[in-house]
Every structure is written in structure tokens, then in C-alpha cells.
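Comments concern the structure below.
A single protein chain has been removed from this complex, and every other one stays in its place.
Take a look at chain A:
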């Protein structure tokens, strides 16, 4: 793509999200979402083939539906409160519709069906933008309307997402689908604590974005999209296998890596609010996620996966240089001792 045009489109995506995050008028927020959606379609379709077209179409249809539902909720809110300012949602119906719309944008169950299919159809870099940047805008709206969200619906969606994210990823070998299901599960964790302490949602979002960014960068560096091709990294860049191991264990939420921090804080917040069975259930279901991360580490770093003989003597002529990878890896694995610094997020 022409670099100038690509830059313009990318800036539009950024601008759309920024408009969503910084507006106080509901209409501007809707406009921001639409801008974001329209601009990201060409980015999703960077490679022009039927698979990408299908993925982009699915993405467009679901997100447009969600935007329309959001508009309806905004109008109902306008009807009941008479103003467009985003403070709290004045009508329970509007709140439920808005929550569903935002859940559709985020990919929470029962609206999660588009996430694996869209993520699989696009290139790794576009998938990266899809799973990290695109979550910021809906999450910021959820943060702002969090006092008026119906707790039952949100918690149901959150727990179901963790379940679906765990179970759905079990049968996958395609890395992008694995990351999609991991994203569904993490979104579940984030929305579970939204009503109790939105700060922790933001913390989880931050750490999730760091870890997903790291994972995608490691995949991009070895240009691997399946478990099989990832298992050849021991031959190309052996250090990457260790980094993949550490990052995957961090995503699974194993102490002492930084992926444990959001889970711990969320469990603490939920327990302080006297719900004890819920965090136990959520924590145990996160183990399903850990299972397929472990499977990935088994094939990549902890064993020498069976491969044909000419795979063992691969020549690589140009090594991709990924900027920011070392700091990302450090941040996504070693942040746990910095937990007391959470207070800066308030």
C-alpha cells in the first residue's frame, strides 16, 4: 500500500479511538467508533485475497450492528434524560442495550463468534492491531458507564467468556485463533471486575496489551502462524523459544510473572466484595487457558518437535528486527514486584 495512504488510514484509526476516549457527547463517541471501523477495514485487508475479504466483511457487519445498537441505546438515553452527556445511563433498558453493544465490539460471549474467524483471516500485524488497539475504545466507554451497568448481565457475560475462551482454544493449532480465544478469556476477566473497581480493568487491559503485543511480535519475528511453524524457532533463533515460554506462562497467569498481577488483584477485589465462589471459578477456568499455552510451550521451547530433516538446517538470510521487543518482554514478565505502584492508576 502507498505509504502516505497507509499512514493516513492508520492515523484515522488512532483518531477514531482518541475521539471515543476523549468525548463527552454521545454522538461524538458514535462518530469515533464509526471512524475507527471504516478506517480499520483497509488495514485488515492489507493482503488482498478472499480470506481477508471474508474476515473484513464479518468484522464490518458485527461492528456495524454493535454501533447501531449503541446508537439505539444513546437515543433511548436521550429520550429518558434529555441530554447527550456521557455521565451515567439513565434507563436500565438503555444500559442493557449499551452493554450488549459494547460486548459485541469487545468480543464477549455470547457475541464472541466473530473473534476467532476474523483474527484467523487477517495477517499477523493486523491481528495485533485488532486484538489490542481495538479493545481500548469499547473498554473506555464501559469504564465511563460502569456505575450504571447491570451487574447480572455483565458478570454472566464475563464468566461465560472465560469459559468459552478456555474451552474454545483447546482444539486449536492456528496461533491466531489461539490468541483470539485468549483475548476472549482476558476480556472476560476485565469485565468481571468492572463494576467493583474499574481501575483494575484498566490494569488488566494494560498488562494484557503488553503481553499480547509481545506474543504477536514474537510470532511476527519468526513469521509463524501455526504451531508447527512455531516449533521450528529453535532452529532459527533459539533465544526466541525462551522468550515465548516466559511470555506464554505470563499470559497463563503463573506467579511470579506479571500476568499473575491482574488475576491476583481481581481476585482480591472480588473477594473483598464478598463474592468468593465467583473468583474461585474464574481462577480455575483460567487453567484451561494455561493448558493450551503449555501445549504451545511444549512444542516450541521444551521439546524438539518432530520435523523433517531439511527443517533442521534452515538458512535464514535476513533477520527481522523488531523494535521494542526487549522492553516489552521485560515488562510482560517481571512486573509483579511493582504491584504496590498500582495506586498511580487511580
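In this text, a residue touches a chain if its C-beta (ideal position, glycine included) is under 8 Å from a C-beta of that chain, and two chains touch if they have at least 3 such contacts; residues count from 1.
Following the convention adopted for this analysis, contacts and distances are computed from a predicted model.
**Student:** Choose one: "NADH-ubiquinone oxidoreductase chain 4", "AP-2 complex subunit mu-B isoform X4", "Proteasome subunit beta" or "Fructose-bisphosphate aldolase". The correct choice is the protein name in UniProt for the chain not shown.
**Tutor:** From the choices "NADH-ubiquinone oxidoreductase chain 4", "AP-2 complex subunit mu-B isoform X4", "Proteasome subunit beta" or "Fructose-bisphosphate aldolase", the unshown chain carries the UniProt name "NADH-ubiquinone oxidoreductase chain 4".
**Student:** Of A:90, A:167 or A:298, which sits in contact with the chain we cannot see?
**Tutor:** From the options A:90, A:167 or A:298, the contact with the absent chain belongs to A:298.
**Student:** Touching the left-out chain: which of A:64, A:96, A:283 or A:325?
**Tutor:** A:283
**Student:** Out of A:267, A:296 or A:331, point to the residue that touches the absent chain in the complete complex.
**Tutor:** A:267
**Student:** For chain A, which residues lie in contact with the unshown chain of the complex?
**Tutor:** Residues 245, 249, 254-257, 260, 264, 267-268, 271-272, 276, 279-280, 283-284, 287, 290-291, 294, 298, 301-303, 336 of chain A touch the chain absent from view.
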